[in-house]
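The next block holds one structure in the form of structure tokens; read it before the comments.
Just one protein chain is left out here, and the rest sit where they should.
So, subunit A:
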Amino acid sequence: MSAMRVDAKVVMLGKESVGKTSLVERYVHHRFLVGPYQNTIGAAFVAKPIQVGDKVITLGIWDTAGSERYEAMSRIYYRGARAAIVCYDLTDSSSFQRARFWVKELQNFEEHCKIYLCGTKNDLVEGDRSLRQIDYHDAQDFAEEIGAQHFETSSKTGSNVDELFQKVAEDYNNTALQYMTAEETGVDLGQKKDSYFYSCCHSN
């Protein structure tokens, strides 16, 4: 494929407006856009090469929409993912519930996917401690329980963002040797799913 060679598929998951797009934006474009909140439509894909030791690994990052509308479709975004960055907003306890949902989803369907639990908007909490709704240790305990890495980031200041993705890439590099079936990264083009059209039925 002439477009790009992607080594590891990384998927961003989490409740809407927790800041998944901002996190990607900060990491890929080194910027933080101030302005009215705009939700992601469907999902956005961006490929980013990253240096790990003496190797360059290309992360294919899928920034998914948090809206419930796309929930039925989320599997196509996380299928075959090597890493999932499950985001929650440090100032919104409901977003942590949602993060638990995604973790469960991943554990059920994507057992080889490493989970990175990421608390966002750390700058808000640092500015005013009373805004924090998710205790660091609670999140840390949860992360240990599910065998995940835990980060608290701020896309506004950039704090911990590069570290997060660096860790993702390093972990991939270390485990890539174990799974030599690396071609799971993208989409199996030969395989036709379902019928010509499919409808996604809401299952609640």
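As a working rule, a residue touches a chain if its C-beta (ideal position, glycine included) is under 8 Å from a C-beta of that chain, and two chains touch if they have at least 3 such contacts; residues count from 1.
One rule holds in what follows: contacts and distances are computed from a predicted model.
The UniProt record for the undisplayed chain lists the protein name "Vacuolar fusion protein MON1 homolog", from the options "Protein ANTI-SILENCING 1", "Vacuolar fusion protein MON1 homolog", "Mitotic spindle checkpoint protein MAD2" or "Replication factor C subunit 3-like". Among A:F32, A:F45, A:F101 or A:F142, only A:F45 touches the chain that is left out of the view. Within the whole complex, the absent chain has one touching residue among A:E25, A:E110 or A:E152, and that is A:E25.
Which of A:V52, A:M73, A:L124 or A:I146 touches the hidden chain is settled by the complete complex: it is A:M73. By the touch rule set out above, subunit A reaches the unshown chain at residues 1-4, 16, 21, 24-25, 28-29, 38-46, 61, 63, 65-70, 73, 76, 186-189, 191-193, 196-202.
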